[in-house]
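Note that one protein chain of the assembly has been removed; the remaining protein chains are unaltered in position.
On to chain A.
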Amino acid sequence: MAQDEILRCHELRKAFGDLVAVADVGFAIAAGETYGLLGPNGAGKTTTISMIAGILDRDGGEVLVCGRPHGPSSTWGKRRIGYVPQELALYPDLTARENLRFFARLHGLGRAEARRRIDEVLAVVGLTGRAEDAVKEFSGGMKRRLNLGVGLLHRPPLLILDEPTAGVDPQSRNAILESVAALAGEGTAILYTTHYMEEAERLCDRIGILDLGRIRAEGTRRELVALVGELDRITLTVEGPRVVPSLQALPEVRAATGHEGRVEVMVEDAGRALPRVLGAATDAGVTVRAVEVHEPNLESVFLHLTGKALRD
(Lines give C-alpha, C1' and ligand atoms only; values in the text may rest on other atoms or scores of the structure.)
Protein backbone atom coordinates (compact mmCIF):
# COMPACT_ATOMS: atom_id res chain seq x y z
CA MET A 1 0.00 0.00 0.00
CA ALA A 2 1.31 3.44 -0.85
CA GLN A 3 2.05 5.67 2.11
CA ASP A 4 -0.83 8.06 1.44
CA GLU A 5 -3.30 5.55 0.05
CA ILE A 6 -6.70 6.13 1.64
CA LEU A 7 -8.83 3.61 -0.23
CA ARG A 8 -8.05 0.39 -1.97
CA CYS A 9 -10.68 -1.97 -3.21
CA HIS A 10 -10.00 -5.22 -4.90
CA GLU A 11 -12.17 -7.59 -6.93
CA LEU A 12 -15.45 -6.25 -5.59
CA ARG A 13 -18.41 -8.38 -6.59
CA LYS A 14 -22.13 -8.02 -6.06
CA ALA A 15 -25.06 -9.80 -7.64
CA PHE A 16 -28.79 -9.34 -7.12
CA GLY A 17 -30.23 -12.71 -7.98
CA ASP A 18 -29.07 -13.51 -11.49
CA LEU A 19 -28.09 -9.93 -12.21
CA VAL A 20 -24.37 -9.30 -11.70
CA ALA A 21 -24.26 -5.63 -10.75
CA VAL A 22 -20.54 -5.38 -10.02
CA ALA A 23 -17.83 -7.80 -11.16
CA ASP A 24 -14.19 -7.67 -10.10
CA VAL A 25 -14.00 -3.94 -9.62
CA GLY A 26 -10.81 -2.61 -8.08
CA PHE A 27 -9.01 0.71 -7.76
CA ALA A 28 -7.12 2.81 -5.25
CA ILE A 29 -7.27 6.45 -4.22
CA ALA A 30 -4.52 8.45 -2.53
CA ALA A 31 -4.89 11.41 -0.21
CA GLY A 32 -5.77 14.56 -2.13
CA GLU A 33 -6.69 12.59 -5.23
CA THR A 34 -10.09 12.70 -6.90
CA TYR A 35 -11.06 9.47 -8.56
CA GLY A 36 -14.03 9.46 -10.88
CA LEU A 37 -16.23 6.50 -11.59
CA LEU A 38 -17.73 7.36 -14.94
CA GLY A 39 -20.54 5.36 -16.39
CA PRO A 40 -24.12 5.53 -17.58
CA ASN A 41 -27.10 4.86 -15.35
CA GLY A 42 -27.15 1.22 -14.31
CA ALA A 43 -23.42 0.75 -14.83
CA GLY A 44 -22.90 -0.28 -11.19
CA LYS A 45 -21.55 2.98 -9.79
CA THR A 46 -23.94 3.25 -6.85
CA THR A 47 -23.61 -0.45 -6.01
CA THR A 48 -19.82 -0.10 -6.01
CA ILE A 49 -19.75 2.87 -3.71
CA SER A 50 -22.45 1.39 -1.47
CA MET A 51 -20.14 -1.54 -0.84
CA ILE A 52 -17.22 0.79 -0.21
CA ALA A 53 -19.27 2.95 2.16
CA GLY A 54 -20.28 -0.15 4.13
CA ILE A 55 -23.97 0.19 3.34
CA LEU A 56 -24.25 -2.92 1.24
CA ASP A 57 -22.80 -6.36 1.91
CA ARG A 58 -20.50 -7.48 -0.86
CA ASP A 59 -20.46 -10.96 -2.34
CA GLY A 60 -16.72 -10.91 -2.74
CA GLY A 61 -13.62 -8.79 -2.81
CA GLU A 62 -11.94 -6.57 -0.29
CA VAL A 63 -12.07 -2.94 0.79
CA LEU A 64 -9.25 -1.28 2.71
CA VAL A 65 -9.80 2.14 4.26
CA CYS A 66 -6.61 3.79 5.51
CA GLY A 67 -5.02 0.37 5.32
CA ARG A 68 -7.61 -1.49 7.40
CA PRO A 69 -10.21 -3.97 6.14
CA HIS A 70 -13.59 -2.31 5.92
CA GLY A 71 -17.16 -3.59 5.71
CA PRO A 72 -20.72 -2.93 6.89
CA SER A 73 -19.87 -3.63 10.53
CA SER A 74 -16.65 -1.60 10.57
CA THR A 75 -17.35 1.51 12.59
CA TRP A 76 -13.63 2.37 12.47
CA GLY A 77 -13.74 2.62 8.72
CA LYS A 78 -17.06 4.44 8.66
CA ARG A 79 -15.64 7.18 10.87
CA ARG A 80 -13.15 7.84 8.10
CA ILE A 81 -15.68 8.01 5.30
CA GLY A 82 -17.96 10.85 4.39
CA TYR A 83 -20.81 9.57 2.28
CA VAL A 84 -23.00 11.78 0.15
CA PRO A 85 -25.70 9.67 -1.45
CA GLN A 86 -27.25 10.38 -4.78
CA GLU A 87 -30.68 10.90 -3.23
CA LEU A 88 -31.21 13.81 -0.89
CA ALA A 89 -30.67 12.14 2.46
CA LEU A 90 -32.09 14.83 4.70
CA TYR A 91 -35.02 15.16 7.08
CA PRO A 92 -37.30 17.81 5.57
CA ASP A 93 -39.12 18.68 8.80
CA LEU A 94 -35.89 19.44 10.61
CA THR A 95 -33.85 22.59 10.09
CA ALA A 96 -30.50 22.60 8.32
CA ARG A 97 -28.75 22.92 11.66
CA GLU A 98 -30.77 20.08 13.21
CA ASN A 99 -29.96 17.82 10.27
CA LEU A 100 -26.28 18.62 10.58
CA ARG A 101 -26.33 18.23 14.36
CA PHE A 102 -27.95 14.82 14.15
CA PHE A 103 -25.40 13.45 11.70
CA ALA A 104 -22.50 15.13 13.45
CA ARG A 105 -23.45 13.51 16.75
CA LEU A 106 -24.07 10.21 14.99
CA HIS A 107 -20.49 10.37 13.70
CA GLY A 108 -19.26 10.76 17.24
CA LEU A 109 -18.62 14.49 17.44
CA GLY A 110 -19.06 16.01 20.90
CA ARG A 111 -21.50 18.84 21.44
CA ALA A 112 -18.97 21.66 21.28
CA GLU A 113 -17.08 20.22 18.34
CA ALA A 114 -20.33 19.53 16.52
CA ARG A 115 -21.44 23.12 17.03
CA ARG A 116 -18.18 24.44 15.62
CA ARG A 117 -18.11 22.09 12.66
CA ILE A 118 -21.74 22.80 11.83
CA ASP A 119 -20.97 26.52 11.57
CA GLU A 120 -17.94 25.79 9.41
CA VAL A 121 -19.83 23.45 7.11
CA LEU A 122 -22.74 25.86 6.78
CA ALA A 123 -20.24 28.47 5.64
CA VAL A 124 -18.60 26.07 3.17
CA VAL A 125 -21.92 25.19 1.53
CA GLY A 126 -23.18 28.77 1.70
CA LEU A 127 -26.16 28.16 3.96
CA THR A 128 -25.22 30.06 7.10
CA GLY A 129 -28.14 32.42 6.66
CA ARG A 130 -30.62 29.56 6.29
CA ALA A 131 -29.39 27.38 9.15
CA GLU A 132 -32.57 27.68 11.18
CA ASP A 133 -34.96 27.09 8.27
CA ALA A 134 -36.65 23.76 7.74
CA VAL A 135 -35.08 21.85 4.88
CA LYS A 136 -38.47 21.42 3.22
CA GLU A 137 -38.37 25.15 2.49
CA PHE A 138 -35.07 24.88 0.60
CA SER A 139 -34.62 24.91 -3.16
CA GLY A 140 -33.26 21.79 -4.86
CA GLY A 141 -29.81 23.32 -5.12
CA MET A 142 -29.71 24.30 -1.45
CA LYS A 143 -30.73 20.79 -0.47
CA ARG A 144 -27.93 19.40 -2.64
CA ARG A 145 -25.42 21.67 -0.94
CA LEU A 146 -26.63 20.69 2.49
CA ASN A 147 -26.56 17.04 1.42
CA LEU A 148 -22.88 17.53 0.60
CA GLY A 149 -22.28 19.38 3.85
CA VAL A 150 -23.47 16.45 5.94
CA GLY A 151 -20.71 14.33 4.45
CA LEU A 152 -18.05 16.84 5.46
CA LEU A 153 -18.98 17.22 9.12
CA HIS A 154 -16.50 14.80 10.62
CA ARG A 155 -13.61 15.77 8.35
CA PRO A 156 -13.34 12.38 6.68
CA PRO A 157 -10.11 11.49 4.90
CA LEU A 158 -12.25 9.78 2.24
CA LEU A 159 -15.29 11.48 0.75
CA ILE A 160 -17.66 9.45 -1.41
CA LEU A 161 -19.89 11.52 -3.66
CA ASP A 162 -22.57 9.73 -5.60
CA GLU A 163 -23.67 12.01 -8.43
CA PRO A 164 -23.83 15.04 -6.14
CA THR A 165 -24.90 17.44 -8.87
CA ALA A 166 -27.76 15.41 -10.31
CA GLY A 167 -30.65 17.73 -11.08
CA VAL A 168 -29.23 20.96 -9.67
CA ASP A 169 -29.12 24.42 -11.21
CA PRO A 170 -25.84 25.57 -12.83
CA GLN A 171 -25.02 27.96 -9.98
CA SER A 172 -25.36 25.32 -7.25
CA ARG A 173 -23.58 22.82 -9.44
CA ASN A 174 -20.64 25.13 -9.81
CA ALA A 175 -20.59 25.78 -6.07
CA ILE A 176 -20.54 22.05 -5.38
CA LEU A 177 -17.75 21.42 -7.86
CA GLU A 178 -15.69 24.22 -6.37
CA SER A 179 -16.20 22.81 -2.88
CA VAL A 180 -15.08 19.37 -4.05
CA ALA A 181 -11.99 20.78 -5.72
CA ALA A 182 -11.15 22.70 -2.55
CA LEU A 183 -11.52 19.59 -0.40
CA ALA A 184 -9.19 17.66 -2.68
CA GLY A 185 -6.76 20.53 -2.39
CA GLU A 186 -6.86 20.13 1.38
CA GLY A 187 -5.86 16.48 1.09
CA THR A 188 -9.21 14.70 1.10
CA ALA A 189 -9.37 11.60 -1.07
CA ILE A 190 -12.53 11.80 -3.15
CA LEU A 191 -14.43 9.07 -4.92
CA TYR A 192 -16.77 10.78 -7.33
CA THR A 193 -19.38 9.08 -9.45
CA THR A 194 -21.06 10.86 -12.29
CA HIS A 195 -22.42 10.40 -15.72
CA TYR A 196 -21.51 13.99 -16.58
CA MET A 197 -18.34 13.81 -18.64
CA GLU A 198 -17.53 17.49 -18.09
CA GLU A 199 -17.52 17.04 -14.31
CA ALA A 200 -15.23 14.06 -14.51
CA GLU A 201 -12.86 15.95 -16.79
CA ARG A 202 -12.91 19.02 -14.59
CA LEU A 203 -12.51 17.37 -11.21
CA CYS A 204 -10.94 13.97 -11.48
CA ASP A 205 -7.27 13.18 -11.39
CA ARG A 206 -7.99 9.65 -12.51
CA ILE A 207 -11.06 8.09 -13.98
CA GLY A 208 -12.41 4.58 -14.06
CA ILE A 209 -14.83 3.88 -16.87
CA LEU A 210 -17.49 1.55 -15.57
CA ASP A 211 -19.94 -0.30 -17.74
CA LEU A 212 -22.12 -3.32 -16.99
CA GLY A 213 -20.47 -3.68 -13.59
CA ARG A 214 -16.91 -3.83 -14.88
CA ILE A 215 -14.14 -1.28 -15.11
CA ARG A 216 -13.33 -1.05 -18.81
CA ALA A 217 -10.39 1.31 -18.52
CA GLU A 218 -8.68 3.44 -15.91
CA GLY A 219 -6.25 6.32 -15.93
CA THR A 220 -5.90 10.06 -16.31
CA ARG A 221 -8.02 11.70 -18.93
CA ARG A 222 -5.00 11.91 -21.21
CA GLU A 223 -4.12 8.27 -20.66
CA LEU A 224 -7.65 7.24 -21.49
CA VAL A 225 -7.70 9.34 -24.60
CA ALA A 226 -4.33 7.94 -25.64
CA LEU A 227 -5.71 4.49 -25.05
CA VAL A 228 -8.13 4.91 -27.91
CA GLY A 229 -5.54 6.59 -30.14
CA GLU A 230 -7.24 9.95 -30.62
CA LEU A 231 -5.14 13.10 -31.20
CA ASP A 232 -5.65 16.74 -30.19
CA ARG A 233 -6.48 19.12 -33.01
CA ILE A 234 -5.23 22.75 -33.26
CA THR A 235 -7.00 24.89 -35.82
CA LEU A 236 -5.29 28.12 -36.89
CA THR A 237 -6.90 30.90 -38.90
CA VAL A 238 -3.98 32.56 -40.70
CA GLU A 239 -3.02 35.22 -43.23
CA GLY A 240 0.21 35.10 -45.23
CA PRO A 241 2.49 32.58 -46.94
CA ARG A 242 2.10 28.81 -46.72
CA VAL A 243 2.93 27.58 -43.26
CA VAL A 244 2.04 23.88 -43.53
CA PRO A 245 5.55 22.60 -44.44
CA SER A 246 7.04 24.44 -41.42
CA LEU A 247 4.50 22.89 -39.09
CA GLN A 248 4.93 19.40 -40.52
CA ALA A 249 8.62 19.69 -39.67
CA LEU A 250 7.89 20.03 -35.95
CA PRO A 251 8.45 16.79 -33.96
CA GLU A 252 5.24 17.29 -31.94
CA VAL A 253 3.12 17.47 -35.07
CA ARG A 254 1.67 14.23 -36.43
CA ALA A 255 -0.05 15.87 -39.38
CA ALA A 256 -0.82 19.35 -40.78
CA THR A 257 -3.14 20.41 -43.61
CA GLY A 258 -4.17 23.84 -44.92
CA HIS A 259 -7.05 25.19 -46.94
CA GLU A 260 -8.19 28.79 -47.56
CA GLY A 261 -6.57 30.35 -44.52
CA ARG A 262 -7.41 27.49 -42.13
CA VAL A 263 -4.67 25.18 -40.98
CA GLU A 264 -5.42 22.00 -39.02
CA VAL A 265 -2.59 20.54 -36.95
CA MET A 266 -2.84 17.12 -35.26
CA VAL A 267 -0.72 16.69 -32.11
CA GLU A 268 -0.64 14.31 -29.14
CA ASP A 269 -0.77 17.04 -26.51
CA ALA A 270 -2.15 20.39 -27.63
CA GLY A 271 -1.17 22.10 -24.38
CA ARG A 272 2.48 21.32 -24.88
CA ALA A 273 2.59 21.67 -28.65
CA LEU A 274 0.70 24.94 -29.00
CA PRO A 275 3.62 27.32 -28.22
CA ARG A 276 5.85 25.54 -30.76
CA VAL A 277 3.11 25.59 -33.36
CA LEU A 278 2.48 29.31 -32.91
CA GLY A 279 6.20 30.01 -32.89
CA ALA A 280 6.69 28.13 -36.17
CA ALA A 281 3.81 30.01 -37.75
CA THR A 282 5.24 33.36 -36.71
CA ASP A 283 8.71 32.36 -37.93
CA ALA A 284 7.16 31.49 -41.29
CA GLY A 285 5.85 35.08 -41.57
CA VAL A 286 2.13 34.40 -41.21
CA THR A 287 -0.30 36.28 -39.06
CA VAL A 288 -2.38 34.09 -36.78
CA ARG A 289 -5.90 35.52 -36.46
CA ALA A 290 -7.48 32.81 -34.33
CA VAL A 291 -6.61 29.58 -32.56
CA GLU A 292 -8.97 26.73 -31.63
CA VAL A 293 -7.95 23.68 -29.66
CA HIS A 294 -10.02 20.50 -29.72
CA GLU A 295 -9.06 17.76 -27.36
CA PRO A 296 -10.79 14.38 -27.68
CA ASN A 297 -13.08 13.96 -24.66
CA LEU A 298 -14.19 11.12 -22.47
CA GLU A 299 -17.42 10.85 -24.38
CA SER A 300 -15.49 9.62 -27.39
CA VAL A 301 -13.42 7.35 -25.16
CA PHE A 302 -16.53 5.89 -23.63
CA LEU A 303 -18.09 5.39 -27.02
CA HIS A 304 -14.95 3.67 -28.24
CA LEU A 305 -14.72 1.37 -25.19
CA THR A 306 -18.36 0.43 -24.75
CA GLY A 307 -19.92 1.07 -28.10
CA LYS A 308 -22.51 3.40 -26.61
CA ALA A 309 -22.85 7.00 -25.52
CA LEU A 310 -22.37 7.98 -21.87
CA ARG A 311 -25.95 9.11 -21.39
CA ASP A 312 -27.54 6.00 -22.89
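What we mean here is this: contacts are C-beta pairs under 8 Å (C-beta built on N, C-alpha and C of every residue); 3 or more make two chains touch, one makes a residue touch a chain; residues count from 1.
Note that contacts and distances are computed from a predicted model.
Its record in UniProt calls the unshown chain "ABC-2 type transport system permease protein", which is the match among "PRC-barrel domain protein", "ABC-2 type transport system permease protein", "Succinate dehydrogenase cytochrome b556 subunit" or "Transporter".
For the options A:His107, A:Arg130, A:Arg173 or A:Arg206, the residue in contact with the chain missing from this view is A:His107. Set against the missing chain, the residues A:Pro85, A:Gly141, A:Gly213 or A:Pro296 yield one that touches it, A:Pro85. Considering the complete assembly, chain A touches the hidden chain via residues 50, 53-56, 72-73, 75-76, 78-79, 81, 83, 85, 87-94, 98, 102-103, 105-108, 134, 150.
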